[in-house]
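First comes the structure, then the notes that go with it.
Note that this complex is displayed minus one protein chain, with the remaining chains in position.
We call the chains A, B and C, going by the order they appear; numbering starts again at 1 in every chain.
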Amino acid sequence: MTTRVTIWNEFQHEKENERVRSVYPDGIHAAIAKGIAPLGDFDVKTATLDEPEHGLPADVLAATDTLIWWGHKAHDRVSDDVVERVCHEVLSGMGLIVLHSGHFSKVFRRLMGTNCSLKWREAAERERLWNISPSHPVMAGIDEYFELPHAEMYGEPFDIPTPDDLLLISWFQGGEVFRSGCTWNRGNGRVLYFRPGHETYPIYYDPNVLRIVANGCDWARRRLSRATDACPNTTPLEPL
Amino acid sequence: MTTRVTIWNEFQHEKENERVRSVYPDGIHAAIAKGIAPLGDFDVKTATLDEPEHGLPADVLAATDTLIWWGHKAHDRVSDDVVERVCHEVLSGMGLIVLHSGHFSKVFRRLMGTNCSLKWREAAERERLWNISPSHPVMAGIDEYFELPHAEMYGEPFDIPTPDDLLLISWFQGGEVFRSGCTWNRGNGRVLYFRPGHETYPIYYDPNVLRIVANGCDWARRRLSRATDACPNTTPLEPL
Amino acid sequence: MTTRVTIWNEFQHEKENERVRSVYPDGIHAAIAKGIAPLGDFDVKTATLDEPEHGLPADVLAATDTLIWWGHKAHDRVSDDVVERVCHEVLSGMGLIVLHSGHFSKVFRRLMGTNCSLKWREAAERERLWNISPSHPVMAGIDEYFELPHAEMYGEPFDIPTPDDLLLISWFQGGEVFRSGCTWNRGNGRVLYFRPGHETYPIYYDPNVLRIVANGCDWARRRLSRATDACPNTTPLEPL
Partner (left out) sequence: MTTRVTIWNEFQHEKENERVRSVYPDGIHAAIAKGIAPLGDFDVKTATLDEPEHGLPADVLAATDTLIWWGHKAHDRVSDDVVERVCHEVLSGMGLIVLHSGHFSKVFRRLMGTNCSLKWREAAERERLWNISPSHPVMAGIDEYFELPHAEMYGEPFDIPTPDDLLLISWFQGGEVFRSGCTWNRGNGRVLYFRPGHETYPIYYDPNVLRIVANGCDWARRRLSRATDACPNTTPLEPL
């Protein structure tokens, strides 16, 4: 069954910064689109901040099974209307994968209900991601651990609600740990937070990272389209 | 140890409706304050919608261990600033008990990240609340079940994240069920949703209901006052 | 992808009791096998208590993706060796669906770590099962609720660990409630407890019941075959 994936990228760094552009010449969204294409039956579209409605009008969301979210420096420029629309669609059944610095996006914070803060450091250090849930569908094909030679550190405490499933814990060379793969149900939708990513380290070319993103697209995919915001007055099913 | 409780009530029904006033002449907040007083070591204050800043300026929240929230017909009149302040304080460590129709309050929906919708019916029917977690501190002193002879029905599906602990499931005469006692961690704070309550049925005089609210005040009480919204850049603890 | 299902039935009632036999002439296992066949891509086998090794030698389990378990009056006659083998296989990745009175089976109690006790009553009363997780794969195709006209009552408290996902809550005519669909991860395996069933009420001919069992077979299916009982001594991955 084809999974309709929309990859959203704020797409600012790549236009403004030569170093970022050299790593992701067509944008992070394009690299992810290309990277996951051979890993599943995906119909992939992309959308970016500078498009009208950020490229996420209602009909695009309605035709999306899983939305991938990358943002970093322009969280505040995402309009509240689009945030509300995306969250409504997740609660109605659309899957959502939030990547790396998306932890501080309006969409993720709104769906979690917490601040989603964490520690960070840019020192190109080694990260080792331990597979805590080897039989979870999102971890299919992933060994006991994998390594990223140069990563931005994200450290605990990570201010999130207790995940329904904890998939990955990262070890960092500098001494920190992090819950790097976490899932939650929200309404009829599934949410996956996946830590790896960066605008200048070539994380989205790593085969393990791409495998997990691809698995996540299938795992989180829409199973229903049913809004959860009615509060119906109902008649009794039994005699009173 | 004294628990500092602030009971917030929108306090509209009681001023506008003779029938409500006859049940709660001094307001629902006053009835709860009086009802829980003998059940613990509480320093109880109250606050209402029509007060400046809805009675919840920063210093009041900072001096509150557990905030109780009742609202019904005026959710939209609670200012977004106060909502933000209350949520910030919960994430920093203050406890929160949300009662009955507070399921649709801005504060609860913001902390849950979901729509918090449900089914409802006002038919004065019988409700039987089954104690699912008899050893949980919030259930101390509660039997296997208790009954409310005349209750408003709330029915599933209730659009909430999976509770950390499910304490009570209600059986309704008209054929529905409901998760009537649910807890969640949010940041450094604890949240309890407790279903019973109504503006014209005398629910807040019921000894089991008052016992659970009192237990909840102690269980949810502030244990820390530490904001979770910094996102600190940190130096490594190990040589890189 | 074909799911290899083994349906285990103690198969005692049907041989001893004319009334049971009139409902399930070839045994409950045969009725379930026939009922789920058209609902998915299943390769179904059956096994029963009186066979050698209860029909569950190691090679049968190794070739099973999901095992369905029905037992009622002969839990004690299941050998501890077979119980250990089944549990080992679940922890290694095989899915398990425990039906109705299987709550008191050795296998289920061993995997839960609790007593798994509950209330019960045989009075042919009405049960209404509310769908708490409409977007969960096990609930695919199930409406907001469904009813069983004549059911044995199972009531809370049900002594189980907090389920990872709560799928169904039952309302009973006699005044009780029950968590009727619950899931847990155990090692590399997935466990579904599903309440409906009885030896003389024709529950396993009900289309909603069969749909959920069939969905469960796919949801719980083996994703790995990897034992979790080694406790390896390992060399460091970083210089010490």
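The criterion applied here is as follows: a contact is a pair of C-beta atoms (placed from the backbone, for glycine too) under 8 Å apart; a residue touches a chain by one contact, two chains touch by 3 or more.
Worth saying up front: this structure is predicted, and the values here are computed from it rather than measured.
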| item | value |
| --- | --- |
| Touching residue (missing chain; options C:Pro149, C:Gly174 or C:Pro207) | C:Gly174 |
| Per the touch definition above, residue among C:Trp130, C:Trp184, C:Tyr204 or C:Trp219 touching the missing chain | C:Trp184 |
| For subunit A, the residues touching the chain missing from this view | 128, 130-132, 134, 144, 155-157, 162, 165-166, 169-172, 175-177, 179 |
| Interface with the unshown chain - residue positions in subunit B | 93, 128, 133-135, 137, 140, 164-165, 173, 185, 187-190, 223-224, 226, 237-238 |
| Where the unshown chain meets subunit C, residue by residue | 87, 91, 104, 110-115, 117-121, 123, 125, 153, 155, 157, 159, 161-162, 164, 173-176, 184-187, 228-238, 240 |
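Note that only the chains that are shown with their structure count from here on.
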| item | value |
| --- | --- |
| Fraction-based call for subunit B against subunit A, same above half, different below | same |
| Rounded Å distance, subunit A centre to subunit B centre (Cα mean) | 32 |
| Separation of mean Cα positions, subunit C and subunit B [Å, integer] | 37 |
| Multi-partner residues of subunit B (each touching 2 or more other chains) | 155, 157, 162, 175-176 |
